[in-house]
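Scroll down for the structure; my scribbles are underneath it.
Just one protein chain is left out here, and the rest sit where they should.
And then chain A:
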Amino acid sequence: MRALTWHGKHDVRVDTVDDPEILNPRDAIIKITSTAICGSDLHLYDGYIPTMKAGDILGHEFMGEVVETGPGSTLVKGQRVVVPFTIACGSCYHCGKHQYSACDNGNPADNQDIGMELYGQPMSGLFGYSHLTGGYAGGQAEYVRVPFSDVGPIVVPEGLDDDEVLFLSDILPTGWQAAENADIEPGDIVAVWGCGPVGLFAVQSAFLMGAARVIAIDHFPRRLELARRFGAETINFEESKTYEALMEMTGGIGPDAVIDAVGLEAHGFFVDNVVDQIKASLMLGTDRIHSIRQAIVACRKGGRVSMPAVYGGIVDKFPLGAFMEKGLTLKTGQTSVQHYMPGLLNAIVEGKIDTTFLISHRMSLEDAPKGYRMFHDNQNEVTKVVLKPGFTETAVAAE
């Protein structure tokens, strides 16, 4: 099959590799119909994530058609499914509590050592995101092997396009969980740092959860414009002082809840002593912690901090004093996609949440390297690239 493979910094290629096979009873093989490039894929592209190996297949936002099933799978050939980026078994203690992203068993035993050393307990498995999270082949390919296929994938009802449901795989549930973690109360003012896909979905979700006002912060005009489309007020941090603007816009109180949705994966997914390569980028990590620091300082006393942005390392200059003295609450974590998928699918069916607005480019899998380059070079215009194996036109802009 054809697949987008990683070979090093700014070096991704479409290669021909062996097709995936059913290896465990609960596996299924999915023929990919749509797969997106995630902002966090750019951090692999930029070479910041340790434990990548040449030839690794990328992609953790994908959907497609079931073409083969193991005896323990509940899927049926021909079904269209969206696959969560987190690999969860559904039967461990954490899955029982719907903490799917904390699944004990999704990550192969040998791969769990690194997480144990870095974080005290091993992380769960993820598709296409380094060997720290399992080393699973991702979905930017023609086919993918999906473990625990009886737990993760959700079957798409008739009449819905790929573009409407694809983002159930990661960014929509992630934005929703971000808003849920902010414990929004009716009438709240919620501030969101970062108008990438997660931030934009957090804006929509916050309104659905009863926020009276949402203030979105970014510096890309195109992305701020999208936030405004969903009713958010905006602050361009290149033009205004964020803290001062927030205080003025909230009557001197500060936002009731703050959400840090700035993509820090690249710069935080490591601990300072893992790889030399990582040390080089640690400066960036320290720099980018700016958003969570600012969010904590801006948040009102007794307010709530939600942090969907991925941090991985050890940071300094964390405003612990402000955090304590103001009595804030922090919630964070990788997304328990499986928990949110059914409800969010309903929200899409009922027209409460729009997802297609995000897609700026659709292209063929063969053009994936070009998609990475475009996304990397122009984050203002390129909000989301969706790859479609077999798609014949190239680089078709949505609007």
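One rule holds for everything that comes next: contacts are C-beta pairs under 8 Å (C-beta built on N, C-alpha and C of every residue); 3 or more make two chains touch, one makes a residue touch a chain; residues count from 1.
By definition in this document, contacts and distances are computed from a predicted model.
Missing chain, UniProt protein name: "Cyclase", from among "Cyclase", "Cell division protein FtsX", "ABC transporter ATP-binding protein" or "ABC-2 type transport system permease protein".
Taking the complete complex into account, A:D104 is the one of A:D104, A:D183 or A:E233 that touches the chain left out.
Which of A:G39, A:G125 or A:P173 touches the hidden chain is settled by the complete complex: it is A:G125. Between the chain not shown and the residues A:T86, A:Q112 or A:T234, the one that touches is A:Q112. In the full complex, chain A contacts the hidden chain through residues 17-21, 23-26, 57, 72, 89-93, 96, 104-113, 116, 125, 134-137, 145, 147-148.
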